[in-house]
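With one protein chain withheld, the remaining protein chains of the complex are depicted in position.
And now, chain A:
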Amino acid sequence: MFHFHAQNLFQLEEEEEEEEEDKFDIFVSVKDPEKIGETTLPMFRNKTFTVRRRFSDFLGLYEKLSEKHGPNGFIVPPPPEKSLLGMTKVKVGKEDSSSTDFVERRRGALERYLQRVVNHPSLLQDPDVREFLEREELPRAVSTQALSGAGFLKMINKATDAVSKMTIKMNESDVWFEEKLQEVESADQQFRKLHALVESLVVHRKELSLNTASFAKSAAMLGSAEDNTALSRALSQLAEVEDKMEQLHQEQAANDTFTFAEMIADYIRLLGAVRGSFDHRMKAWQRWQDAQSMLQKKRETEAKLLWANKPDKLQLAKEEIAEWEAKVTQYERDFERVSATVRKEVIRFEREKTKNCKRQIIKYLECLLQSQQQLIKYWEAFLPEAKAIA
């Protein structure tokens, strides 16, 4: 279960132009994950409030938002996937670093998920979002199976199949969409590759940390066996330096994970949502096309009936034509509306992505920099000890 605070909820104004900065004064944070079963009282303050939510509640919220806003072309931010392996370890009570990492990754991902939802001007207006943030107890979300990792992937794959089949049929006025989709797909590929590489780095840094600790102990043992006093002391100082290095490597691995790898994981999920919005646009187009075909069929029927001289059926046919003409107009308008929304959403997404990626990478590099400064301190302290050997 997760606690979060929602501070300073304000009324919002309509966005005027698509380039305008989103201005919100709502801040969410997700803290203190606990296993189900423990009790903590939620706190109430003026414009700050805290509620407890289960992981499935987050998934349930996504499902609702995605059903409502997805078809209109909105990019609905996705939450992190269900993870059978990760959660099993946590439930069993395995207190090792991999399960604490998993819990922290999930906590961070949920926080960022919520932040993205409330940062979105249209989504914040949704009553389900308000309810999620404010209501004390939420009824259990039932149908969250579709949102497991595999289900998610299936949904994305279905969308891409549909898209790739239809792109060929669209006319040139949609070149922007075609190009964007290609960009999104190639970015997705690259991000996945990058994610795997960063995860590999995390593994190796953790190994390095363990091996450094092991070496430190060994060096200390060697130092105590050494019978030259100054060398003995220098060796135990070396052991201390290596101990500190172990700590640095651990911190680096955490930096790699939470600042870098998790950012990339977020964007892999978001790119999936972007492709989803393209898919919805395609569906809207298809509905319009289908309506046009239907209208054509009805007109052909009418023509046949004119020759056949059946006034009753003819009347029916005329009514149906009117009905379908209206639908064609409606669906065309829908398609244009959805296209405009998708376009606006994609531009917004890219702007946010640029801002976020830059910020996170700078944070990551600053941590690396601090690490080097520490390193310098440690070795500078050691050097005189080494020189003192006689």
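In the analysis below, a residue touches a chain if its C-beta (ideal position, glycine included) is under 8 Å from a C-beta of that chain, and two chains touch if they have at least 3 such contacts; residues count from 1.
We adopt the following convention: contacts and distances are computed from a predicted model.
**Student:** Pick, from "Sorting nexin 6", "Gamma-secretase subunit APH1-like", "Palmitoyltransferase" or "MTMR6 protein", the protein name that UniProt gives for the chain of this complex that is not shown.
**Tutor:** "Sorting nexin 6"
**Student:** Just to verify: which one of A:Leu306, A:Ala322, A:Ile347 or A:Ile389 makes contact with the chain not shown?
**Tutor:** Of these options, the touching residue for the absent chain is A:Ile389.
**Student:** Hey, which of A:Val51, A:Leu124, A:Leu181 or A:Ala234 is the one touching the hidden chain?
**Tutor:** A:Ala234
**Student:** With the missing chain put back, one of A:Leu138, A:Leu208 or A:Leu314 would touch it. Which one?
**Tutor:** From the options A:Leu138, A:Leu208 or A:Leu314, the contact with the absent chain belongs to A:Leu208.
**Student:** Looking at A:Leu138, A:Ala187 or A:Met294, which residue reaches the missing chain?
**Tutor:** Per the contact definition at the top, the residue touching the missing chain is A:Ala187.
**Student:** Of the residues in chain A, which ones touch the absent chain?
**Tutor:** Interface residues of chain A facing the absent chain: 183, 186-187, 190-191, 193-194, 197-198, 200-201, 204-205, 207-208, 211-212, 214-215, 217-219, 221-222, 225-228, 230-231, 234-235, 238, 350, 353-354, 357-358, 361-362, 365-366, 368-369, 372-373, 375-376, 379-380, 382-383, 386-387, 389-390.
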